[in-house]
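Removed: one protein chain of the complex. Kept in place: all other protein chains.
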Amino acid sequence: MSDLTRTTAAQLADALAAGETTSVEVTQAHLDRIGEVDGAIHAFLHVDAEGALAQAAASDARRAAGRPASGLDGVPIAVKDILATQGLPTTCGSKILEGWIPPYDATVVARLKAAGLPILGKTNMDEFAMGSSTEHSAYGPTHNPWDLDRIPGGSGGGSAAAVAAFEAPLALGTDTGGSIRQPGAVTGTVGVKPTYGSISRYGLVALANSLDQVGPVTRTVLDAALLHELIGGHDPRDSTSITQPVPDLTDAVRLGATGDLTGVRIGVVKELNGSGYQDGVRQRFQESVDLMVDAGATLVEVSCPMFVHALAAYYLILPAEASSNLAKFDAMRYGLRVLPEDIADPSAEDVMRASRDAGFGDEVKRRIILGTYALSSGYYDAYYGQAQKVRTLISRDFDAAFEQADVLLSPTAPTTAFKLGEKLDDPIAMYLNDLATIPANLSGVPGISVPGGLAEEDGLPVGIQILAPTMADDRVYRVGSALETLLTDRWGGPLLDRAPALKGAPA
Amino acid sequence: MPEITRDEVAHLATLARIDLDDAELDHLAPQLSVILESIASISSVAGDDVPPTSHPMPLTNVFREDVVVPGLTAAQALSGAPASEQQRFSVPRILGDEQ
């Protein structure tokens, strides 16, 4: 095969099945690519060449024996550093977990291993997934492969950049308020947030337990479906895991790939399109809507008036849950222990305070304090309690909208990738990036971001978000696949073909 | 209009066991006030008749049976410990009371 790194996961799986290549070759090609470009991209916090190649060799042995563990056996993958990996460092992008090696695997990681996917390494992220730019990583930002001076989105900028820079065909991300979809949008890749509870959270270091979801980060909708089917399904270790089986997603993709949307009602959410959205983003969005209508879809405009309160509800629920989740990082059992300099005989409490001050970054501290405030006696009802009621209202908006439309459409993010540093000390401006993605997390519905082309004013990728009702993940895949087909036909090839070549790497 | 004072931030930092220095307190207090202001709208949105949503998927009664599942060895449990002794986690002296 020509360039193993520019091949999709589905194609790699076919080539491996046909004996045209080996997992060791494929894995080595990606490790080489990482070696060439990751100095500039910094998508990875840890690369496990030795482990990945050993897993690849084992995969090749299974293939040779005619007993592949899964369809994706041997296709390498990158894993966001928020998922516990036994024997591999897991830092969550935080100094407080520097060097921590979990003694157990997250359920999704165990499923990857059981399915034979070599794990290339752990990808960069905003510290504890708090952020939309990956600039809040304690280990330095990830750079957008389209423009190294720009952010790759966040919190899962590492996974999205790794896939966009052809360092990995597949990656796992997590999405609490858009951390899979928004990086997908700004890097020209595909990201899916599945229905809440449909993929195990066991081993996902919780940011906001009632919002977090693991999901696929890929270059094509089909690859996302293949990965989603592999990691999805009930897990008895996660009490919030649902028992319904994962719908047939690859079938939905094949249906969508015909490009025919006859009879599909697409709803455009009035509140997620308009002021605050960059012109180039709106143009690309309108273009996608027009293409879908041309392909037979019916267009309806829907209103979700409660969405304007989603951001506020989110920034109460998330810090509240996070402030409690992050209490466990106290320097007693694992992670960083810092002794305060000015105390001669420090107590456990002194050491906790000093370690948490030294180990957490600004954004994490900001949200812990905010969450502590929101849960404090006297404020619970006014804030956390009220935010949970707003969740109910947002879900009602979704219910009403899905009576009129099969899927809802919006731009994934209001702007294309902004410059590194631009919004770093303006939390509100940073938070606004997630305006369109947050409602799905609050109500648990599935969503996908697919590349929608390049904004005219800056030539950077725009993402189109497709949302479907709870449990109708197959619908986001069908419509996502259709839009992908319509757009790639128009472009004459994948959007990523138009990304600039990276320095030090062959185009 | 909600506002978090510097003293309040210091108190919250104590509750959250973060040793914020003066510069951090000066920086954080106004930022938090701005954030709070922007999310204050929430307090009047939903009436008493709206039930809260704690989970997107309404499940109940998820149990496990009372059967032993292999866990970690003591060595694995202690593998990340900043300090250990006698197969136990070694922690600095504990202020306050016995639990």
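As written, the chains take the letters A and B, and residue 1 is the first residue of each chain.
By definition in this document, contacts are C-beta pairs under 8 Å (C-beta built on N, C-alpha and C of every residue); 3 or more make two chains touch, one makes a residue touch a chain.
Everything that follows uses one rule, which is that contacts and distances are computed from a predicted model.
*Asks:* One chain of this complex is not shown here; going by its UniProt record, which of these names is it: "Aspartyl/glutamyl-tRNA(Asn/Gln) amidotransferase subunit B", "Sugar ABC transporter ATP-binding protein", "NADH-quinone oxidoreductase subunit J" or "Branched-chain amino acid transport system permease protein LivM"?
*Replies:* The chain we cannot see is recorded in UniProt as "Aspartyl/glutamyl-tRNA(Asn/Gln) amidotransferase subunit B".
*Asks:* Tell me which stretches of chain B touch the chain missing from the display.
*Replies:* 11, 14-15, 17, 54-55, 59-74, 77-78, 85-94, 96-99
*Asks:* Against the chain that's been left off, what residues of chain A make contact? List them.
*Replies:* Output for chain A: 83-84, 90, 92, 97, 100, 102-104, 106, 201-206, 208-210, 236-240, 320-321, 323-324, 327-330, 332-334, 348-349, 352, 372, 375-377, 380, 384.
Convention: only the chains that are shown with their structure count from here on.
*Asks:* Could you give the separation in Å between the centres of chain A and chain B, each centre being the mean of its C-alpha atoms?
*Replies:* 24
*Asks:* For chain B, which residues are in contact with chain A within the complex?
*Replies:* 4, 8-9, 12-13, 15-21, 24, 28, 31-32, 34-36, 38-43, 45-46, 50-57, 59, 62, 64, 72, 76-77, 79-83, 89, 91-95
*Asks:* Taking the complex as given, what residues does chain A use to touch chain B?
*Replies:* For this pair, the touching residues of chain A are 100-101, 103-104, 195-197, 210, 236, 239-240, 242, 306, 309, 311-313, 315-316, 323, 327, 330-337, 340, 345-354, 356-357, 360, 362, 365-366, 368-370, 372-373, 376, 382-383, 385-393, 395, 427-428, 442-445, 470.
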